[in-house]
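Right, chain A next:
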Amino acid sequence: MRDVVIALLPAVIVSVVFYGWKELLVLGVSVASCLLLEFLVTRYFMKTKSTIGDWSAAVTGVLLALNLPSTTPWWVVFIGAVVAICVAKMTYGGLGQNVFNPALVGRVFLLVSFPTYMTHWETPKGLFGADAVSGATPLGVVKEGLLNGDSLSTIMTEHGFDYGQMLFSSIGGSAGEISALALLVGFVYLLVRKVIRPHITLSIWATVALVSLIFWLAAPERFTDPLFNLLTGGMILGSCFMATDYVTSPMSVKGGIIFGIGIGFITMMIRYFGSYPEGMSFAILIMNATVPLLNNWFHQKKYGRA
Partner candidate 1 sequence: MTTTIIWTIGIIAVLGLVLAVILYFVAEKFKVEEDPRIDEVEKVMPGANCGGCGFAGCRAFADAAVKAPNLDNNYCPVGGNEVMKKVAAILGYEIKEKAPMVAVVRCNGTCENRPKVNQYDGVSSCRVKASLYAGDTACAFGCLGCGDCVAACQFGALSMDPATGLPVVDQEKCTACGACTKACPKNIIELRPKGPRGMRMFVSCMNQDKGPAAKKACAAACIGCGICEKTCTHDAIHVVNNVAYIDFEKCKLCRECEAFCPTGAIHGVNFPKPLDKDAVKARVTERKKKAAEAAKLAAEAAKAAETAAAEVKPEENKEA
Partner candidate 2 sequence: MKNTFSIGGVHPHDGKISRECKIEVLPTPSTVYISVAQHIGAPAKPVVAVGDKVKVGQPIAEPGGFVSAFIHSSVSGTVKSIGPRKDLAGNMQTCIEIAVEGDEWAEGIDTTDTLITEIPEDNKAILDKIRLGGVVGLGGATFPTHVKLAPPPGSKCEMLIINGCECEPYLTSDFRTLLEKGEQVVIGAAIIKQVLGNVPCTIAIEENKPEAIVHINEVIAKLKAQSPKFDGISVMTMKMRYPQGGEKQLIDAVMHRQVASGGLPISVGAVVQNVATSLAVYDAVQKNKPIVDNSVTVTGECFPKQANLLVRVGTPLQYIVDYLGGIPADAVKIISGGPMMGKAIANMDAATLKGTGALLFLTEEQTKRKPESNCIRCGKCAEACPMGLEPFLLNRLAKAGMMDELEQNAVQDCIECGCCLYSCPAYIPLLDNIRIAKGQVMGIIRARAAAAKAAAEAAK
């Protein structure tokens, strides 16, 4: 799991560069709280040896921080860490036993409990630093616009959304949203080091691309196009780092592909028809619940058996 932290470093660095010391605070509080909480619970509550040496608590800390706005107060971050580690991980029995992705459970809890903090996004300063201006994420803007009755082309030109910008950041969003490139670099690192296999991620991308392609072709003014969907929101962060978490994803390749298809489909449904602008977190959590079933249904192909 240490490799996952290393893979997330590019994204961490980019977000600190763009959001400044506030982001560093969020990251610091998140990682430190997760490590401390896991240590305390395993040593003093469960009375076994501490499992923080596995680095998975650190990963949860980083992922949780990357999911939150840089303006989140430290005590909100801490509550998120408490929910992520103590509720989503430790109550299930600790390392390796949880059903739901802890960082996502923490994020969703905060989203539901502190909606104002969680939707207050800063626009990143950019490399050449203008003052930070608060704004909504691209998805938020789009959803709001569509609800107001604007057509997509109007929204896009009005806000000047540019794909290049999305890839290389400077569109507002959570730290994890702003730099798809940095995240992809980390993803490639994990593949090269053979830490994860690409089937889940590719399956999500393919499903998202296909679903959004169908809807976008049918009504281009109402539904965003595939590239937009692939680059915004938690798509890259979620598909590369959250959905591929060992503990909460299926064990077999077939199961993983179904898992990916489910996540992609649910995400798009929430994005297009739900009231939340972003559906990735919920989609992953819903599919996490199906993982034991997928493990039961899809086993490895055994030698010598049809």
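Just so we're on the same page, a residue touches a chain if its C-beta (ideal position, glycine included) is under 8 Å from a C-beta of that chain, and two chains touch if they have at least 3 such contacts; residues count from 1.
Behind the choice of candidates: all candidates are chains of the complex that A comes from, given by their letters.
Model, not experiment: these values are computed from the prediction.
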Touching partner of chain A in this complex, picked from 1 or 2: 2
Candidate 2 contact footprint on chain A (complex, rising order): 1, 49, 51, 53-54, 56, 94-97, 246-247, 251-252, 299-305
